[in-house]
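Removed from the display is one protein chain of the complex; every other protein chain stays in position.
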Amino acid sequence: MSKSMGAVKQAIPAEIGGYMDVAMGSSGAAVEAVSGRKVLPIVEGVVLVAALIAPLVLQDYLTVFATRVIILALFALSFDLVWGYAGIMSFGQALFFGSAGYGVALLARDLDITNIFLVLPAGTLIGLTFALLLGGFLLLGRHPSSVIFVSLGTLTGSYAADRLARGWYYLGGQNGIPSIAPMSLGGYEFTEGPAFYYLVLGILVVVYLFCRFLVRSQFGLALAGLRENEQRIAFFGYKAQHLKAIIFAIGGAIAGLAGSLYAFHEGFVWPNMVGVVVSTQVVLYVLFGGSGTLIGAVIGTIIVEGVSFWLSDNYRDIWPIILGVLLLLVILFRPLGLISFVLGERERVGSFGAKPRARAKEKRNAP
Amino acid sequence: MANVFVAAFEILSFGAIIVLIVLGLGIIASMMGIFNFAQGEFVLLGAYITYLAYAKGLPIWAGMVAAPFVVGALGFVLEALIIRRFYAAPIVAMLGTYALGLIIREAVRGLIGGFYLTVPEPIGGSIDFGTIHISAWRFTIIVITLLVMAGCYLLLSRTSFGLRMRATLENPSLARASGISTPLMYGATFAFGSALAGLAGALIVPVFSLYADLGLRFLIQGFVAVMVGGVGSFIGPVAGAGVIGTLSAALPWIMAPVVADVLVFVLAIVFIKFRPQGLIAGKGV
Amino acid sequence: PAPWANAAEAPIKVGIATDLTGPIAYAGNADANVAKMVIKEINAAGGLLGRPLELYIEDTASNESVAVGNVRKLIQRDKVDMVLGGITSSMRNAIKDPIVARGKTLYIYPQLYEGKECTPYLFCTGPTPAQQCDEFIPWLIKNGGKKFALPSANYVWPHTLNVYARKVIESNGGEVVFEEYYPLDQVDFSATVNRIISNKVDVVFNTVIPPGVGPFFKQLYEAGFLKNGGRLACVYYDENTLNINQASEIEGLASCLDYFKVLTKENPFDAKIQAAYEKDFPGNFLFAAGSAATGTYRGLKLWEAAVKEAGKIDRESVAAALDHAKIAEGPGGPAEMVPGKRHCKMKMYTAVAKGGNYEIVARSEGLVDPKEC
Amino acid sequence: MPEFLDIKHLDAGYGRSQVLFDVTLGIPWRGGVAVLGRNGAGKTTLMKTIVGELPAWKGEVAFDGRDISRRATQERVRAGIGYVPQEHSVFARLSVRDNLAVGSLAKKDASAVDRVLTIFPKLGQRLDQPAGTLSGGERKMLAIGRAMLGDPKLLLLDEPTEGVWIGVIEEITERLIALAKDIAVIIVEQHLDLALRVADYAYVLDRGRVALQGEAGEVRSNPELMRYLAP
Partner (left out) sequence: MLLEAAGIKKVFGKLTALDGAALTVGENEFHGLIGPNGSGKSTLMKCIAGAEVPTQGKVSFVNTDITAFTPTERARAGMSLKFQITSVLPSLTLYDNILLALQAQSSLFDLVFSRTRGALHDQVMTMLTQFRLANRAFDAAAALSHGQQQWLEIAMALAGKPKLLLLDEPTGGMSLEERRVTGELLQPIKRHCSLVIVEHDLDFIRDICDRLTVLDQGKVLASGTVSEIQANQSVQEIYLRRA
């Protein structure tokens, strides 16, 4: 274990050794969890339990706030899947989030469709479609596209969408679409509150498990290879670009799902929701929490949102500055995110082979 | 005829402004591999310093001269304290510089109270040719931009500074093994890029007035320009900026501005898709 | 602390949701200051219904999603009896549902805006297009000329305002040479300036907003628009925006608002509130009409009157009283709600920039009708 | 008299894993020294520690009588150590010309570049090509040429002939033999014959420890040697 950590460090020039030291210097506990994934499930469990009891202990308005955070966590998950696992820097993830939001808002406004079984699939589909289109354009083609190209491509896409939404009268222009009717199921209306909370928590858990299954499978290994060196794995015979497009589309779909929930929960959509602001925000959540762990995305969202909420209450005039400083500190000293306090690099990357126990035996038997 | 002349001048002058803003961004992106999201705020600082000089009753040009030095020095310090840790991870760098930019921007917003403040130009008024009026200050900007461009080009191509800089970015450990002091090079490059941003801010503040989002306004345009021009050289981003700047000033002459606005970005991204190496492939300076 | 007649009773809670941070923080902070001033004043005079007023201020941060969260704090945690705030229309749109529909609370929107907001329990106390155009445009035609250009930022307010303005221009014998929309942050206007100059436009009725408006006016100036006798007009221009350009670049710019600071010279009540404000809040955040500060003052005072009349604080009763509330004195003069319309009649002033200050050049006869809903 | 490069009881490694254990070796002012050992023995690690890319955990590295173990790499290089790394030995995106220019940054001697080009005429035909697109052998030539341009007093070569054509290896060997008459050369090399032609003295590493050392001829004929080189 310790050897491998050193290795990563060595791959980086000594000058920034300081940076990596911090990055790699995981706590002793994490080092123990070498081959298995021992820490992650604990963290996941703790977060889940906390999420389950939250509405019981929180005041009403905080439950509503928590619902919003859970929806955003779902959104963050979509980004983590794409960036943390496939190495595709989607700086325009809000495009899928927001367009789905607009889509369901229009359904509700113009067609009076608010049935949960119609609007959520519709939102998911919108996210998926947009991601397929944009991903197809950016990711497929003769030459593998560089990370920077994809990041600026998606950023520009979302920037352009934002401006389009602002300029397009049918979408309410700058003002967006207000007063969206609540999501419904038969006669029941999902207004914000505990019911809505448990609904989105349920969705989050299902999607989380789905993502977890996906990234721990051999497909996840292929993604890990992709992230390291796309060209190399193409030479093995992987259809690297297709894999990327697939994961990008899945990410888009999840973002779309989150976007439609968000639209109904907040009751309005507005151009920022497809734009750079929200796109950057989701990147912040994930990097803050720690990318490539799924749970890091959730934790990052909770903490960033929670801290901003608290700061804006207590340091009214200068909270953006404080938030900036906090972000900077975390990025400086925990470039792998808060999760790296408890999680070692090796466990984060994980391994995709045999079960840990078999491995340990292997290690002993090896010459 | 007169109309065409005015149009050409106006379009050119906006192109020059974008070039000026992108110069520093491009140098940092090309030479150091960092897309500096705080670059806009360096521009803002340059503008703010100029404003300060004006508000304190000093001659405006004094502020303009001071701006690049102050911002460059700040860049040097920030590089040593912060940016240095990011070279291995360009994406983390984007976020780190984003946070840095946020801090600077909000601090300046606090300082200027969120207002839009005017700073007069040292050379005001217009140059008149019969019925045609062109802005004297915009003309000055074009001239200074050309001079700065030429200066940068010479610095990077004719001195060993450029070579050291490129070697350092390319392979820092080998650069050290060749006797280059990489920390110094990183610091100097970043400071240089920041100083250019400071200068840009100082020169454009009379045109756009001072406000906290002044730099942010040009940031994405700047990134797109860098990509269109091609990362990896000095010339690339400059060419890209020229194209993007002129295009965004020229398109509104022939179509609805709202459409033109989106079109510029769409065109740019399609262009990059089919010519990923950019207008000028990353060769030489 | 003032001696309360009914000190045992819980205070009445007033919620303010406004942009304390972000690009228009200067306006939001001014609004918050005005609220503090008014509440202090009311409390000093013994509170309302014998109960003290308690102020809850939340930041909307020019970010609708943050705003909704914070507004919910006001409604659900602090359980305020009324919310006043929101500056941009998009902000009003975002927060009105959580306040009025889902939050069942009274909402007062203080900013000048495009009109057409007819949601029950939502009261508007800033000027509407009718109030800003009906007297202003004829004045412009007389003091500028008949050929208008309507360069605009591309969002709802300019679009809606222009529809109204065009109607007034044309019915007064004027002509709109062009009406054009730009992205909100466009900063290069060479094409527009060229159209204005080559079409010999007399009046530029501008709804371009910062950051574009500064470079736009500058480019116009440099192209000789003012020198050739052109007239700039801009209905959101107040004391805050005077500094965007050098005085010479906007010499003669005309604006029409419910209050200008110069009124303090002639109007003792205005002088009083202006002085009170400046005493409590010296510094950058001005008491000005364009940033909703006057609307905030007026809104709170109208609401005070309504509460007094209703004698209760529940939404229904206050709304019923607010429907026809009146105040005899406010910034720029008296104001009264138009019954059933939830908009407010007020006096309007036309002012012209001269050497970096405004001069009042015209004023409405009486209170101008908002003509909404 | 102290050695030119004096390494005493050196421990070094990566992160937490130690690779070198108590390595002691001395390099004379002139002449070649070979470092041998099987894959993973720690040869590259030793080189990196000498040049300062890796910190020494323990022990002492003295160069020209001064302790350099705390100095930054570039300072060591400026003090007269030249290094040809095993991997990533050229600036891939810089042209061949610029690579050579980096090598001669310290001095303004234009003729030095010409001398390198006469040793490796192949490079002369590739001057404007990015070094990353050179063939494997050409890259090695460039790396050696670049290090020589710095006029080092001590030259570290980590497998300089890997992937180099036999004819050129011969050329390089002769150059190195000539060079070793004036300066100190440490060579890590799998071609035993070549290494021992250049070197007068040899060290054999085994799992990070010095297992064998002695005059080149002695080491060559030591029956143990093959055991340490076999995988």
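Chains here go by letter, A, B, C and D, matching the order in which they are written, and residues are numbered from 1 within each.
Convention: a residue touches a chain if its C-beta (ideal position, glycine included) is under 8 Å from a C-beta of that chain, and two chains touch if they have at least 3 such contacts.
Since this is a predicted model, take the numbers as computed values, not measurements.
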Statement: Among displayed chains, the one left out touches A, D
- request: Check each of A:W168, A:Y198 or A:Y238 against the chain that is not shown and name the one that touches it.
  value: A:Y238
Query: Of the residues listed, D:F4, D:F63, D:Y83 or D:F120, which one is in contact with the missing chain?
result: D:F120
Among D:D22, D:D67, D:D114 or D:E170, residue touching the chain not depicted: D:E170
Statement: Across A:N115, A:T191 or A:S351, the one contacting the chain not displayed is A:S351
Message: Even though one chain is hidden, which residues of chain A still touch it in the full complex?
response: 1, 3-4, 6-8, 10-11, 34-35, 214, 217-219, 221-222, 224-225, 228-229, 231-240, 246, 345-346, 349, 351-354, 358-359, 362-363, 366-367
Message: Suppose we count only contacts with the excluded chain; which residues of chain D make the list?
response: 14, 17, 38-41, 44, 86-87, 120-122, 126, 129, 133-138, 141, 159, 162-168, 170-171, 190, 192, 226, 229-231
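Keep this in mind: only the chains that are shown with their structure count from here on.
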Chain separated most widely from chain A, comparing mean CA positions: D
Message: From the mean C-alpha coordinate of chain A to that of chain C, what's the distance rounded to whole Å?
response: 40
Query: Distance from the CA centroid of chain B to that of chain D, rounded to the nearest Å?
result: 43
Query: Rounded to the nearest whole Å, what is the centre-to-centre distance of chain C and chain D, using the mean of the C-alpha atoms as each centre?
result: 76
Numbers and ranges of chain C residues touching at least 2 other chains: 21, 154, 181, 183
- prompt: Got the chain D residues that touch at least 2 other chains?
  reply: 52-53, 73
Message: Please output the residues of chain C touching chain A within their complex, sorted ascending.
response: 20-21, 57-59, 61, 63-66, 68-70, 72-73, 75-77, 88-90, 93-94, 96-98, 101-102, 154-156, 159, 181, 183-184
Field: chain B residues touching chain A - in the complex, by the definition given at the top
entry: 35, 82, 84-92, 94-96, 98-100, 102-103, 106-107, 110, 172-173, 176, 182-183, 220, 223-224, 227, 231, 258, 261-262, 265-266, 268-269, 272-273, 276
- prompt: Once bound in the complex, which stretches of chain C touch chain B?
  reply: 21, 23-26, 29, 154, 180-183, 185-188, 190-194, 198, 210-211, 214-215, 218-219, 222-224, 240-241, 243-246, 283-285
